[in-house]
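One structure coming up, written as structure tokens, with questions to follow.
After this line comes chain A, so read on.
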Amino acid sequence: MPRPVFNEERCKGCALCTKACPKKIIAISNRFNSKGYRPASCTDEAKCIGCSLCAKTCPDIVIEIHK
Partner candidate 1 sequence: MTDKIFQRPQSLKDVAFHYCPGCHHGIIHRLVAEVIDELGAGDKAIGIAPVGCSVLAYEYFNCDMFEAAHGRAPAVATGVKRVHPDALVFTYQGDGDLAAIGCAEIVHAAARGEKITTIFVNNAIYGMTGGQMAPTSLLGQVTNTSPYGRKEDGAGLPIRVSEMLATLDGTKFIARVAVNNPANMAKAKLAIKKAFEIQLKGEGFAMVEVLSTCPTNWGMTPLASSDWLETNMIPYYPLGTFKTPEGVLK
Partner candidate 2 sequence: MTEKVLMKGNEAIGEAAIVAGCRHYFGYPITPQTELTEYMAKRMPQVDGIFVQAESEIAAINMVYGAAGAGARTMTSSSSPGISLKQEGISYIAGAELPCVIVNIMRGGPGLGGIQPGQGDYFQATKGGGHGDYRNIVLAPNSVQELVDITILSFDLADKYRNPVMLLGDGALGQMMEPVEFTPSSSVVKEKPWAAGGMRGRTQPNIINSLHLQPEELEKHNIHLQKKYAQIQENEIRYEELYTNDAELILVAYGITSRIARSAIEKARSEGIKVGMVRPISLWPFPAAPLAKLAVSAHAFLTVELSAGQMVEDVRLSVNGAKPVYFYGRTGGMMPNPKAIYEQIINVMSGKGGK
């Protein structure tokens, strides 16, 4: 089952991934990382199809896609 894994400390909350995801399962979370950004995260891993568009859109290589 593919799923996105977020390195939250590197996320700058730019939200580009939220628009790239064709399944609309990425959103900016409510928590802060230590840099003061609200990191993105996956709202429903079961729906992930492993297209990697979120990871590819991310300018900071925050997301890995694990099988």
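With respect to how the candidates were assembled, all candidates are chains of the complex that A comes from, given by their letters.
One rule holds for everything that comes next: a contact is a pair of C-beta atoms (placed from the backbone, for glycine too) under 8 Å apart; a residue touches a chain by one contact, two chains touch by 3 or more; residues count from 1.
Small disclaimer: the values here were computed from a predicted structure and weren't measured.
Looking at chain A and the listed options 1 or 2, the chain it touches in this complex is number 1.
Remark: chain A residues 2, 10, 12-16, 18-20, 37, 50, 52-53, 55-61, 63-67 touch candidate 1 in the complex.
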